[in-house]
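Every protein chain of the complex appears in place save one, which is left out.
Letters are used for the chains, namely A, B and C, taken in the order the chains are written, and counting of residues starts over at 1 for each.
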Amino acid sequence: MSIHDWFKRKKLQKEAEYTRERLDIPGNLWIKCYKCNQTIYNKDLEANLKVCPKCGYHFKLGSAERVRQVSDNGSFKEIDQHLTSKDFLNFTDTKSYAGRIKDSILKTGLNDAIITGTAKIGTYDVALGIMDFSFMGGSMGSVVGEKFTRLVELAVEKKIPVIVFSTSGGARMQESIMSLMQMAKTSAALGRLRENGLPYISVMTDPTSGGVSASFAMLGDINIAEPAALVAFAGPRVIEQTIRQKLPPGFQRSEYLLEHGMLDIVCERQKLKDTLTKILRFFKD
Amino acid sequence: MSIHDWFKRKKLQKEAEYTRERLDIPGNLWIKCYKCNQTIYNKDLEANLKVCPKCGYHFKLGSAERVRQVSDNGSFKEIDQHLTSKDFLNFTDTKSYAGRIKDSILKTGLNDAIITGTAKIGTYDVALGIMDFSFMGGSMGSVVGEKFTRLVELAVEKKIPVIVFSTSGGARMQESIMSLMQMAKTSAALGRLRENGLPYISVMTDPTSGGVSASFAMLGDINIAEPAALVAFAGPRVIEQTIRQKLPPGFQRSEYLLEHGMLDIVCERQKLKDTLTKILRFFKD
Amino acid sequence: MPKPEKTKYSRPILEFEKPLLELYEKREKLAQIQETGKMEMTEEIKQLDKRIEVTRQQIFSGLTPTQIVQVARFIARPNTLDYIGMIFEDFIELHGDRNFADDPALVCGIANLNGRSVVVMGHNKGHSTKENLARNFGMANPEGYRKALRVMRLAERYDKPIISFVDTPGAYPGLGAEERGQAEAIAKNLREMAELTVPFVSIITGEGGSGGALGIAMGNRVLMMEFSIYSVISPSGCASILFRDAARADEAAVAMKITAKDLLELGVIDDIIKEPQGGAHNDPELSAKNIKSAILKQLEPLLPLSHRELIADRYNKFRKMGIFNE
Partner (left out) sequence: MPKPEKTKYSRPILEFEKPLLELYEKREKLAQIQETGKMEMTEEIKQLDKRIEVTRQQIFSGLTPTQIVQVARFIARPNTLDYIGMIFEDFIELHGDRNFADDPALVCGIANLNGRSVVVMGHNKGHSTKENLARNFGMANPEGYRKALRVMRLAERYDKPIISFVDTPGAYPGLGAEERGQAEAIAKNLREMAELTVPFVSIITGEGGSGGALGIAMGNRVLMMEFSIYSVISPSGCASILFRDAARADEAAVAMKITAKDLLELGVIDDIIKEPQGGAHNDPELSAKNIKSAILKQLEPLLPLSHRELIADRYNKFRKMGIFNE
């Protein structure tokens, strides 16, 4: 990293912190709950797995935080972290895709919108993938699709279950058709996993929509979502435009999807690791 | 048949003719359309496959008539016709089941509510089953279940497709639990047929309800129904009692089921043989 | 689950148990006196307990089919979730048919039975009107049957045995249910259950109502609780259709042979699970223990069977059903 990049990164990270939760109080000692407005001591929030102790609101988690929360201490071994996105269409909207990729890497310290690897959860070996919304809105391009697919292929090789945490605004439009093809690629990988008799647990977090929801997020042997997570194919704004009326409250939230048969479990973050462990035990015993 | 039985049969048959369509004009030369009230010369009706030339109403067909209409001339070879029902519970409601069986046999000239056998349709070999509503309302007891199952087993042996025409008021309640078990038996037979890679075409005719609809009638690789046939799990009266309101027009009729995804094809009787032939060709080629 | 009572006897009593009511009340009074410490009543209570037991035994040893129907349908009778809680560990309920809805009338999930992973499912009635409204009185919609099929396929994919608990008046006869293919959903389950490659044990715990019961009841082994029923139509339904008089339900209940004993004789079920004295609701734990032993006993010979053998076993079981003249 050049010294120029280092300064840019600092600046971008500061922006990111601000925009990510928008409610941070400088110094980051206190944070305001997005839902109930309660002021929470940041350390308490962390200790509570970033769930508001007052109203139960689930704050967005970064992929690193998620790894810490769900995998057994220090067991996560990342793979394919070197993969990065490529601006193969020389795509420029308000900014070039090449520039966006570079900035996002600097800003988030991540190489793309998913990290993958092996880990232990409740002593069970798993192939673990965790998406991160802070990297270009968790959009799926070639790298997300490739890393997901390699993770599944590794699971087939090692004969271990796959668990993936999704969060995504949809396709990485700057990769155009290639982002669409990632839906095919990742789903095909899950077909192969299934043919090999290995389980896949999908955990949807807020928000999971578009191409990710219409491919690997919905394909769990067990589909789990965190409370009140938006899970949708077309987002609420698109639907409102289509039907030209306001959507009912709770529409496309986890509880709604559970009621409509799309989810097995809506699981609070506090119970998530325990639930995953029980499910892993089910598949193993 | 004793002379006593012969007289009884004549009497019962006369009753049957009257009750079956209720609209016969004595002498049977003319018949009134149940739906549009058109008076039709009986021979014309027969020539039109018992479909009203004016309004398209499909009159109920006896199993023998159905055989003539759909199978290649003289190709039908009946099997298991000797099987008859048994009053194994000594069940008596307003009349003993033993007596009902005997009367139904005399009245209809059938041994039970289905005839089965092999036939050719458009030169293709098939295992063919045809239910008859005139035998105790096409109710399914042990004999219907057994004959259906043997038909399917024969098809597996001969490696030919199965086509069954259903019409049924539901379970043969006089056989109590044993009539329920026929749903399991016939569906299991279709599972075996499927495992053997052989197709099954179900043709539902007016009415097909209860245990028959909730077992073999709904399980076709291709589900066909004649126009305006009532196809239901619970009959309209039961539903009206449950919901305490009138049912929408057309509810539980073939066209309604097509719209709601349960049927592949609603097929007029005139096109039925041709359609079956094309479908058989599809499976064969 | 009915709350455990402090007295030895559960309060909700069935109509035909009325002879016991007086004895129960007497016993309670004695117990109260005893508790005050004013008088020693141990011997009297012991005597009374014996009388209660004898009386109840008398009542329950000679139940008519109609009375058995009442026990089978009793609102205090343990339901599927009660039993699941007592029989299995680590139960996780799985919701939804991945299609249209989650049906609370039919619960499904994964669980652990004595160290072995299993898939469980069952109709679930409520213990109160409120619960029953939420559970639609245990009458499933097509979504329920489709959810059951989904978890059966999950079991099959990962080679886990299936246990089903059957307790329903029947599949729900509603407009929406017809619209969304109640007949199709049940029919498909029947065919698919026949083809399952895993051991499958079904238990009729309460009311085995017609196609709605059968829709999850095609186990390699089918068991009935002592005071459960299993029938093609309800006795009153049968009476009103065949006898043209709904009031003749008692008669129909006898004629239809719907008790566990009848169905064992007819070869429709494989075994009867004993209930605690006075019916399952009088001692849910013991009842659950009996079910658990029965499941384990029935599963054991099935576990070593191959996929083909399991299918053949089930096929042969249902293939034999039917009595006719040849």
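Operating definition for what follows: contacts are C-beta pairs under 8 Å (C-beta built on N, C-alpha and C of every residue); 3 or more make two chains touch, one makes a residue touch a chain.
Bear in mind the structure is a predicted one, so any value in this text is a computation, not a measurement.
Within the full complex, the chain left out of the display is in contact with A, B, C. Summary of contacts with the chain left out: across A:L29, A:A47 or A:L89, the touching residue is A:L89. Panel shows subunit A; residues 82-86, 88-89, 91-94, 141-143, 145-146, 149, 171, 173-185, 187-192, 194-195, 210-211, 213-219, 231-234, 238-239, 242-243, 247, 251-252, 260-262 of it touch the chain omitted from the view.
As for the chain not pictured, it touches subunit B at residues 194, 197, 199, 221-223, 258-265, 275, 278-279, 281-285.
Contact between subunit C and the absent chain runs through residues 98-100, 146, 180-181, 184, 188.
FYI, only the chains that are shown with their structure count from here on.
If the chains shown are joined wherever they touch, the resulting network is a simple chain of contacts running from one end to the other without closing. Rounded to a whole number, the gap between the C-alpha centres of subunit A and subunit B is 55 angstrom. Centroids of subunit A and subunit C (each the mean of its C-alpha atoms) stand 43 Å apart.
Contact with two or more other chains is made by no residue of subunit A. Shared interface positions of subunit C, i.e. residues touching 2 or more other chains, are not present.
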